[in-house]
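All protein chains of the complex are present and in place, except for one that has been dropped.
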Amino acid sequence: MTDFSYTILIPLIPIFFFLIIGLTGHKMKPIISGLIGTTGLSIAAILSYFTAYQYFFNTEKIDGAYQKILAFNTVWINFTDKLHVDMGVLLDPISVMMLIVVTTISLMVHIYSLGYMKGEKGFARFYAFLSLFSFSMLGLVLATNIFQMYIFWELVGVSSFLLIGFYYEKPSAVSASKKAFIVTRFADLGFLIGILILSFNTGTFDFISLTDIHGTAIASGSGIAFMGLSTMTWSLIFVFIGGAGKSAMFPLHIWLPDAMEGPTPVSALIHAATMVVAGVYLVARLFPVYAISAPDGLTVVAYVGSFSSLFAAVIACTQYDIKRVLAFSTMSQIGYMMVGVGVSRYGGHEGLGFMASMFHLFTHAMFKALLFLGAGAIIHAVHSNVMTDMGGLRKYLPITHITFLIACLTIAGVPFLSAFFSKDEILTAAFHHNKLIFFVQLFVAGLTAFYMFRLYFRIFWNRDTHYHHTPHEAPLTMSIPLMFLAVASIFAGYIPFSKLVTSDGLPLEAHIEWIVAIPSIIVGLLGISIAFVMYKKETTIPQKIGSSFKLLYVGAFNKFYFDEIYLFVTKKIIFNYISRPVAWFDRHVVDATMDGIAWITNAVSFRIKGLQSGQVQQYAFVFVSSAILLGILFIYLFSI
Amino acid sequence: MDYILSGNQIMFILFSAMIVIFSILTVTSRRILRAAVYLLLVLISTSGLYFMLNYQFLAAVQLTLYAGGIVVLIIFSVLLTSHIDEKFESPALLKKVYGAIASILGAVLVINTLLSYTFIPGIEPAKDVNMNLIGNSLISWGEQGYALPFELISILLLAAMIAAIVVAKKVKTK
Partner (left out) sequence: MHTVIPIEYFLVTATLMFFAGVYGFITRKNLITILMSVELMLNAVNIIFIAFNRYLYPGQLEGHFFALFVIAVAAAEAAVAIAIIINIYRNFQSIDVEETDKMKY
């Protein structure tokens, strides 16, 4: 058996560099702290690649299946013999895959930020937070038990909060970071409840014993408990609420568009490639439990994912802020992944959806990071996020143009680019499982192609906007990650995922089913063509369509008023009818009691302070006469 | 009861009268140097009482340490801080009255209690307190051994010496 204990270094290196940069960053030159952070991440990335190679090609399989390997484990908090929280490293196909995704994207973002964040205030702080995030995300991915995962889950939320609020002098960034934190925190409450029910039921936190399909844990709590669903199903639905919060699934999606207030590399790393897929990863991590003892939970996952992907795609068609378009696109694609997991079942060909979902997670990380980094390069050149300020940029930004085009083609599902394969697998799985979801996803695929090319044409073609100063191509530190990710987006589809990452660890025979593939290609090309007609040149078609579907357009443009609904519920109802009485009680009853005690003490001591005259002889006199009085008292009055 | 006083009794009356009178004079005299001399006389009379009770060593210590050391120290500090012939103003009347009431009341209470209690004299043979015994007791432990307080006292004296130097040292002014 290969020794994997060195993998503990992969998360520890970023936290080490976080401490170094965080503690001494203000003393060193900004660029040095950036280089230190990048070096740390490179080491972690190399270790991850080595781990992946060792795991997939150099470790013996049992019955042809990849095993879960407990590379490192230590008891962190020991309550009783049965109840203890461990910290460790768990290697299995999905965690190793996530290792590669996280370290690759993180490394690219580190390199990219050397150029993008150059000259920004708080450069060292930025790199410190990036390292903290990398540590938390790697810890989450490698978690051996659900409690460790929860801890790192929260840490990821904190680093996301810190990075969204990076420009803390901007009020919108501050409120966006608070929103992201509070919404995900709210969802995490569901996660925590889920963990408690789940572990109370099964008696274990540990993933290995939890997902062992022949084990006792998986079979427990299967009886009907509440509203027609078993305890297990309920607990897994609660766990999924946590995942939905982190992955911005409907209706907990409202924080993701606002999170775009953070620096663009952060959006690429956290809000596109890694953190937001944590929800998918969570479901995938507990997949055997879902699939075997709570198929109803998976149905919920599939429907939520499907609805979110449609919902987000519709909104994305109407937005003008390019980062928001990408944010809704991310939400839509994560919906795809959720669908993939949701329509899957355990083992064999039934597990196609699981594999496809993981595959899509992988390719999505590459092309969506590319899209965001490309958008960052555009924003860097134009100094604006809004589409209407752009146009005709292909002449000024050739590298960004080509790489962005590659990414758009990839996400649109053009054949033989990576997302074609992964999306096609998801559609195939959906086709065999649930026809309704299949057609929704097919429609979303068309919408995706449309809004991505709307974005593309508006930025790079359309009218020739006059710029105050000529936009310039990004520096080399920014274009190298773009090119690398473009190459990855093209070729990631040829990785034999079905052999490596499957629901039961056994290789799977996957091939393109043309009955599914051809409609999806047609829909994609259709979307591209419509976008071409509408946005290649400056036309009035968009306005006409917008006014003929006015209700839908305005609704989608305002994100279907979900922010307003949330604001209404929190500000008008919760604040007025719950928080205010509680605050009143706190201020006038609890505080008043305490204030009263303090006031009385103060008043009394003010009155008697004259006794403390500083005259030693007075004290002596009082002492002596009291002693005499006590003497008289005890000798003459109380003598028996 | 015959009214012929033995030598011992005469000595005792002499010493205790000196003690009481000079104690009161010490605390009422308005010239500080005189007060110091009265204190010296009180201490010497006390050592006389110790002699009468056959504690020669203690009486010698009382003479050298108290009368010789402390009183000299006090007189020195008197010379440092006030004029020799300086006369204090009499303390405030109210203060005097309060002090007198407290001390007379206390004295009456204690003396009354003392006289109403019957002391039972010890019957064991009196020890001959010679230097040999004292020295051995001071460095032995266990029953009748005082090594621990002896060591503690030595540390206390060292600390007091250092403290006195540090406190009385002139602070360098800038």
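Think of it as A and B in the order they're written, each chain with its own count starting at 1.
Quick note on the criterion: a residue touches a chain if its C-beta (ideal position, glycine included) is under 8 Å from a C-beta of that chain, and two chains touch if they have at least 3 such contacts.
This one's a predicted model, so the numbers in the text were calculated from it and none came from an experiment.
The hidden chain makes contact, of the residues A:T216, A:N558, A:S613 or A:S626, with A:S613.
Contact between chain B and the unshown chain involves residues 6, 8-9, 12, 16, 19-20, 23-24, 26-28, 32, 35-36, 39, 42-43, 46, 49-50, 52-55, 58, 61-62, 65-66, 69-70, 73-74, 76-78, 80-82, 88, 91, 95-96, 98-100, 102-104, 106-107, 110-111, 114-115, 119-122, 124-127, 129, 133-134, 137-138, 144, 146, 149, 153, 156-157, 159-161, 163-165, 167-168, 170. On the side of chain A, the interface with the absent chain consists of residues 609-610, 612-617, 620-621, 624, using the contact rule stated above.
Basically, only the chains that are shown with their structure count from here on.
Put simply, the C-alpha centre of chain A and that of chain B have 84 angstrom between them.
Looking at the complex, you find that chain B touches chain A at residues 95, 98-99, 102-103, 105-106, 109-110, 113.
Partner chain B is touched in their complex by these residues of chain A: 617, 621, 624-625, 627-628, 631-632, 635.
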